[in-house]
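Comments concern the structure below.
In this view, the complex is presented without one of its protein chains, the others remaining in place.
Chain lettering (A and B) follows the sequence in which the chains are written, and residue indices restart at 1 in each chain.
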Amino acid sequence: MNSIDASEHYELGATELSPSLLTVIIDTNPHAWAALEDSLPLAKAVANILVFINAHLACNYANEVAVVASHSQKAAWLYPVHNDATSQESSDRDGDVSMNGDGGAASQTNKYRPFRMVEEQVTRKLKELMDSTHSADLRGNTSMLAGALTLALSNINRRTIAWAEEHGGASLDDAAAEGTGATGTGPSRYSASDEDERLQSRILIVSVSGSSNSAHQYIPVMNSIFACQRLHIPIDVCKLSGDAVFLQQACDATKGVYMALSEPRGLLQYLMMAFLPDQRSRRHLVLPTRIDVDFRAACFCHRRVVDIGYVCSICLSIFCEPPPGNECLTCGTPLDVGNYGSRPALIQRKKKKKKRANGASAVGTPMSRGTPTPGP
Amino acid sequence: MAAPTSRSLEYLEGLPGTTFFKLYQQPSTALAIFRRMLPDLAKCFVMALLYLKDPLPTQDLELWVKTESKKQRDNALSILGRLHILSTTLTGENARAYMVTNPFASSLRQALMGSEDSQSFGVFSQAPGESLISIADLDEYARGRWESVLGYMVGTSALSGQRDVNLSKGVKQLLQAGHLVEIRDRRVDITKDGFGFVLQDVNTQVWHILILYVESAEAIGMDSVEVLSFLFLLSSLELGQSYEKEQLSSVQLRTLADLADFGIIYQETPEATRFYPTRLATTLTSDSSALSSTVGSSLTGASAHPGASGSGFIIIETNYRLYAYTSSPLQISLISLFTTLKYRFPNLVTGKITRQSVRRAIDMGITADQIISYLYSHAHTQLRKRDASLSTSNTTSIPPSVLPPTVTDQIRLWQLERDRLRATAGFLFKDFTSLQEYQAPCQYAAEIGVLVWKSDRKRMFFVTRHEQVAAFLRSKK
């Protein structure tokens, strides 16, 4: 025992740390995958992701994993499928509940059992999901990202509480029990606890569909992103096709890794190199991050991406031009539009006004607001 | 606490390269070594390189790691080198490059992707389960076995009369061979090493025993490589499942029988056609903390309440009073090693840590660090919770500690009272001709973490390992 040297001290530090929980959100929009068919079909991509998941599980005995599918019309768990949840859903799934199935178990002993469990379940649930998809659901090129993120976060919350209870580490629940009342105490108690003492969670989004149509999800997605930011959960994005502005913003806000793959075939290597290291290892690594992040906003009226916009001071809705009738389209408040809508001719008018005001004060000021040009 | 990794690591490092070659043939071994022996950063390196076709140039790897983490990087690379996992080659442009060595790489890939028919992860028993054994029963069995081993060492087997498990001769011999106990006039006496052993957490103890077992395997005519890889195989099995014995070789069968004595595996009878791994086996590759919450709790006699979360049962206050919620005679006798016990209740003993009691323990060969680590690993959930809540509300930069700092400091001070010299085995480098010649290897030694002491004036430094420093010196010339 006297022979502890420096190197062993370091190892001690490395092995004593808490495990990590990786949540993979797979965008399973069939439409978008069909477009990728030539370079990387879904089956191959899933196989790659499964190897990646195994690698994550291999890193630590206690590492955990969760997989959520963000499908075109709904978000669903792929792993873990909660025993009872399946029985609940079984009504619409032909009662197929054999999930811990030992069916093919004996034949497959060439694989570490935890790995196989994940694989079997993910592939089976994915197949069920695909089978239950109707052609009518395929119209949009979107996916239910907000739902998938929310499910992932709920699971992370549950696992963090469970882990803390088991280990008596920094427990979120603890703080929850003693605090009452104020909303303000909520968020800060999540961010305050010691980093290394907790279950380390992170989220990886494998995204294929574009964001153009998903604007109705904007607020829920943003809410999820801020939740991640508060809980210090990095969101990594592996973008296989398309480009989503708010995913870039998500990575930027949560200090995650954003990569748009130029060569989708090399998915596995990208995953292994850039996305496998957990938060602790990332402290030592130089990570690929995006330098220029698109922070422009989409307006609420026409979904145009704007860099100068008009914001309602009551509800913070963004408009690309003063709304018609000077009434906010979201909250209906009459707005004082100011001079924004006016044409450059304004200066001339102003001069006139000035002269008039100087000359005859009787004309009065009502005109000084400047008649707002009716917004087109 | 450092023991599980470092001890098994030291043992493995001592093996010749050909042994590694044989060991890495099995996917389960590759996986276990990857998971258990490597620091975080090394795992990242291995995984990043695993699916790369060409070796990764050294420079690229250096660019990947932040400059301020150079020490961790070198440490990771050095461990990978010592375990023969990473090797350097030359690329086409004559640049040095890293690659994962072959049997390891292919085995690990197999483990991840599960190709081919290697049956490296055990064969499930196909026989219709006549009496399937539950996980709770397995835990109970493992606990009983392991406690009886510890009880034998501490001499409490008489106290715990209710479960009188006779230890086999092999176990006793192994404990003796490991100098954990000595037999004097037919009486079992625990040695200094033994005291250190019993105070460690369970995972560390299991590893300790297993390494002893592997070391002694050669002596009784077994191939240590085969035994070792079988151990790694066991560690990758699934708790609560039964496995076929048919495919096992004679050496493995013999190992199996011996491990059953420790409670690491379970078989109904020695002749049974199948066996069950217990939690002691399946958590071999886990961190000590992951194990302590599961087996640990059952081993502390808390198994009567399966719902009870957390493993700890010891509360220690800043006034040195200690309360232990346990009825296990083993734990009580362990605590009494360094505590003056006052009262005993059906499920609680109380006592006080005093200078006298700690001195007595130190006289027996227990170190302060062992006492503290024992207290730490068995600290009650309340202590940990309090610690967590303090750490959230305190803005001061004092790192939170589960045990009261006054107590840990005092225990250390009591040890220091008598323990003023400490020996570190190692190697002294001296007689450098110039300051430059001295500085470069000295700095290198510091980076790889083997430097213990240096004196710039005398141009001398002292390291715990000399191989890499020597290689560095040679490469300089």
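Note that a residue touches a chain if its C-beta (ideal position, glycine included) is under 8 Å from a C-beta of that chain, and two chains touch if they have at least 3 such contacts.
Convention: contacts and distances are computed from a predicted model.
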| item | value |
| --- | --- |
| Protein name, per the UniProt record, of whichever chain is missing from view ("General transcription and DNA repair factor IIH", "Polynucleotide 5'-hydroxyl-kinase GRC3", "SAC3/GANP/Nin1/mts3/eIF-3 p25 family-domain-containing protein" or "RecQ-mediated genome instability protein 1") | "General transcription and DNA repair factor IIH" |
| Chains in view touching the one left out | A |
| Identified contact with the non-displayed chain, of A:P220, A:G242 or A:G266 | A:P220 |
| From A:V51, A:A76, A:M117 or A:L285, residue that would touch the chain that is not displayed | A:A76 |
| Contacts of subunit A with the absent chain, listed as residue ranges | 73-77, 80, 82-85, 87-88, 92-93, 132, 134, 137, 144, 146-151, 153-155, 157-158, 161, 173, 176-188, 190, 217-220, 222-227, 230-231, 249, 253, 291-298, 306-316, 318-319, 322-323, 326, 328, 331, 333-338, 340 |
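Criterion: only the chains that are shown with their structure count from here on.
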| item | value |
| --- | --- |
| Partner subunit A, residues of subunit B touching it in the complex | 1-6, 9, 27-28, 31, 34-35, 39-41, 43-44, 47-48, 50-52, 63-66, 69, 71-73, 75, 78-79, 108, 110-124, 126, 196, 236-238, 241, 283, 285-290, 293, 309-310, 312, 367, 369-370, 379, 381-385, 388-389, 391-392, 400, 422-426, 448-452, 464-465 |
| List of subunit A residues in touch with subunit B within their complex | 1-12, 14-19, 51, 54-55, 58-62, 105-106, 108-116, 164-171, 174-175, 178, 189, 192-194, 197, 268-269, 272-273, 276-278, 280-281, 283-286 |
